[in-house]
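Selected chains only, in their assembly positions.
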Amino acid sequence: MASALKSIKNLAPLLDRVLVQRVKAEAKTAGGIFLPESAVKELNEAKVLAVGPGGLDKDGKRTPMSVTAGDRVLIPQYGGSPIKIGEDEYSLFRDAELLAKINE
Amino acid sequence: MASALKSIKNLAPLLDRVLVQRVKAEAKTAGGIFLPESAVKELNEAKVLAVGPGGLDKDGKRTPMSVTAGDRVLIPQYGGSPIKIGEDEYSLFRDAELLAKINE
């Protein structure tokens, strides 16, 4: 049974889950100097790639999601379920775990 | 009293449980070289074999399941109840523990 997960685009989060990709800090200083990888600290900022249909409340209705695909969000420092496809890393969070939306 | 569990097909998950079989990583490289078993890392991808009728909400109604038999899903790294029939291994998860559906 081979993996069916060819691309992150095939992933549809279930219930109130949100698929995000963490924003990597620039590996280049403002002056254009490239930094060694160890100097690049991960940010708690992420891009929303896909959102689930919403959790089910006690009456069987979907709870609205707080974000939509394309949104930039602040994610908590710890938690989330890690996903790895090839070299790329992604995370799944519950909608209520997302801290804030970043308006651009 | 002999075991009645002859085949995984006889297993009907109860309530909101989902019976899945984890996808094993290919033991062969793209170039056709077979890899030793220790080099084959398990994926968090699984195939849904059977789903329960749904949990009961406070009014006694069944909560709809998020997946159906045949679906490919992303399962959490830890958790689930392991089942072994002969050499084959399966797992049972609660519907709400499944992370995402993989669209093929």
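Lettered A and B in written order, each chain numbered from 1.
Rule of thumb we're sticking to: a contact is a pair of C-beta atoms (placed from the backbone, for glycine too) under 8 Å apart; a residue touches a chain by one contact, two chains touch by 3 or more.
This structure is a prediction, so every number in the text was calculated from the model and none was measured.
Identical protein chains form the entire complex, numbering 7 copies in the structure file, with 2 of these shown.
Here, only the chains that are shown with their structure count from here on.
It takes 50 degrees of rotation, in steps of 5, to superpose the Cα atoms of chain A onto those of chain B.
With centres set at the average Cα position, the gap from chain A to chain B is 24 Å.
Every residue of chain A that touches chain B in the complex is listed here, in rising order: 1-5, 10-15, 17, 19, 52, 56, 58, 60, 81-83, 92.
Chain contact summary for the complex, chain B toward chain A: residues 21, 23-26, 43-45, 47, 57-58, 61, 63-64, 66-67, 72-74, 76-77, 96, 98-104.
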